[in-house]
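One structure below.
Let's turn to chain A:
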Amino acid sequence: MSPIITVSNLTKDFKEVKAVDNLSFQVNEGEVYGFLGQNGAGKSTTIRMLLSLIEPTSGEIEIFGLNLKAHRKEILKQTGAMIERPDLYKYLTAFENMKLFARLSSVKLKDATIKDQLAKVGLADRANSKVKTYSQGMKQRLGLACALVHNPGLLILDEPSNGLDPQGIADMRKMIQHLSKVEGKTLVVSSHLLSEMEMVADSMLIINKGRKVVEGSVSALLNPEKTEVELITHSANALSFIQNSNWNQFLNQAVGERICLEIDKKCIPVFNKELVENGIEVQSLRPLHSLEEYFLSQTKA
Partner candidate 1 sequence: MLLAVFLSYTPILIAQDVKTLLKQVKDKYDKVNDYTADGKMKTNVLFIKAPIAQVKVYYKKPDKLKIRNEKGVSFIPKGSVNININNVLALDNYEAIDGGKEKVNGTECRVVKIFPISDDENITRATLHIDENQQVVIKSVISTKENGTYELVMSYKNYISYGLPDKAVLTFNTKEFKLPKGISIDYDNGTDKDKKDKEKQKKGKVEITYSKYSINKGVSDSVFAN
Partner candidate 2 sequence: MFFAILRIELFKIFKRPRTFISFGAIAIIVLLVQLALKVNGKDFIELYTDSQSDTFYIPYDKMVNGYFVCVAVLHMILIHVPLLIALIAGDMISGEANLGTLRLLGSKPVTRTELILAKFSASSVYVILLLIWMAFLALFGSILLFGKGDLVVFKEMDWHQMNDYDVLWRFFAAFIFAALALTTIAAMAMMFSVFSENSLGPIVATVCVVIVFTIIQQLKVPMFEQTINPWSFTTHMLGWKGFFYVEKSADGTTIDGSIENPTALVRSAMILIGYIVLFLGVTIWYFRKKDILS
């Protein structure tokens, strides 16, 4: 897979605040690239730099193998974006918004094509209603339709599930999966809904305070050879047992009844057996492998 986006040493300073600090990453063709970080981590700033809405202080961005600064127009012609809330022109209808954004993307579409595209996001029957009468979910779907109106190869979605109800979130997830798996588009998706990202992302980047924490494929990040294991026990001598055994070298932290160790996945049954044999009551013993737990463990660090 060839890289669609290559970001090198990207930095953005807002007066004294370093919003993005020497960030480098790569997005490959056809993948869904998850972009994770806490509020204020620098996700939106990075996404806006990818769309040339914000001028980087330093660093390089290449999209489709072209330098963004030098080939902005060519790149943006092949890029669709939905940034945060898709605030469209509320006083226009969905159809008018679509037509307007198609023209801005240098595409002339027939009315029937626009209607087809609106039908794909379930807005065919409301095509001629003003956007101000839409629900948040409808606006979100229209925003996605507008981002796709010129059939871009790269789609950048900043918090696409924001403000959606569970059904809306599920619909958005299906659309992302469809765009990636069926239509073969490359997607960069930032979201704080970690479970959603876990379900749709192929690769991901976690940033914290503008810096890269970790980058890689979701499967590799969530299923490593070594994993953090959480032990919950009421036994008071559990910690002293671990500290006086070979397991001590894997001990990460112990707070009250919660003890965490980083051990090889294969060793978990052996560890459990030893605990039981030594009279330690095991309430729970499980690997911490959900994205949320992984994210929290990474960003806390």
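Everything below uses one rule, namely that a contact is a pair of C-beta atoms (placed from the backbone, for glycine too) under 8 Å apart; a residue touches a chain by one contact, two chains touch by 3 or more; residues count from 1.
Picked so that all candidates are chains of the complex that A comes from, given by their letters.
Note that this is a predicted model, so its numbers are computed, not measured.
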{"item": "Candidate from this complex that touches chain A, chosen among 1 or 2", "value": "2"}
{"item": "Residue ranges of chain A in contact with candidate 2 within the complex", "value": "48, 51-55, 72-77, 79, 81, 83-92, 96, 100-101, 103-106, 146"}
